[in-house]
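All protein chains but one are shown at their positions in the complex.
On to subunit A.
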Amino acid sequence: MANERTTRDGIAVVMAQLRAHGLPDRLSGDVELALVEVVNNVVEHGHAGLGGGLVRIDAQLSATGLDLCVSDFGRPLPGGHIPPMQAVDLDCPRAALPEGGFGWSLIHQLTDALRYERRGTRNTLLMRFSLTRTHRTRQRSAPAVP
């Protein structure tokens, strides 16, 4: 995957495979959105100026949930960690409303667990989606990862 268009195609393939392996419809939208946000972050930040690069997605689906592992060899996350869950400030005049900065907030809210590792030149982001939780996408006020 190298840019926004190949991201779209690549994630469509991954989603089709996950559904073929039994990913329930009720989880499908959340998983797709989280994957799109994560991979777009890699494309727009991790690989920016590096002439593109590959993003690898590994998945493990069980009776209790889905574990996704997204890895790449782009830049590390700034500061070496996942940005904390932070609501975007919308209490401002219309002309000052933010047009970005929603990605990590969505990823935090769509996942049940989130972990980032940098080993050597490799970034790995692990996301868990629970199949047993009844009420998905609860609002989190605290960071999911300390």
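Assume a residue touches a chain if its C-beta (ideal position, glycine included) is under 8 Å from a C-beta of that chain, and two chains touch if they have at least 3 such contacts; residues count from 1.
Just so we're on the same page, contacts and distances are computed from a predicted model.
Engineer: For the chain that is missing from this picture, which UniProt protein name fits: "NADH-quinone oxidoreductase subunit G", "Sugar ABC transporter substrate-binding protein", "Anti-sigma factor antagonist" or "hydrogenase (acceptor)"?
Structural biologist: Spelling it out: the chain absent from the display is recorded in UniProt as "Anti-sigma factor antagonist".
Engineer: Which is it among A:Val36, A:Val55, A:Leu77 or A:Leu114 that touches the chain not included here?
Structural biologist: Reading the full complex, the residue touching the unseen chain is A:Val36.
Engineer: Going by the contact rule already stated, which one of A:Gly49, A:Pro78, A:Gly100 or A:Gly120 would touch the omitted chain in the full complex?
Structural biologist: Reading the full complex, the residue touching the unseen chain is A:Gly100.
Engineer: Where does subunit A touch the missing chain, residue by residue?
Structural biologist: Residues in contact with the chain left out: 4-5, 7-8, 29, 32-33, 36-37, 40, 43-44, 87-88, 90, 94-95, 97-100, 102-103, 105-106, 109-110, 137.
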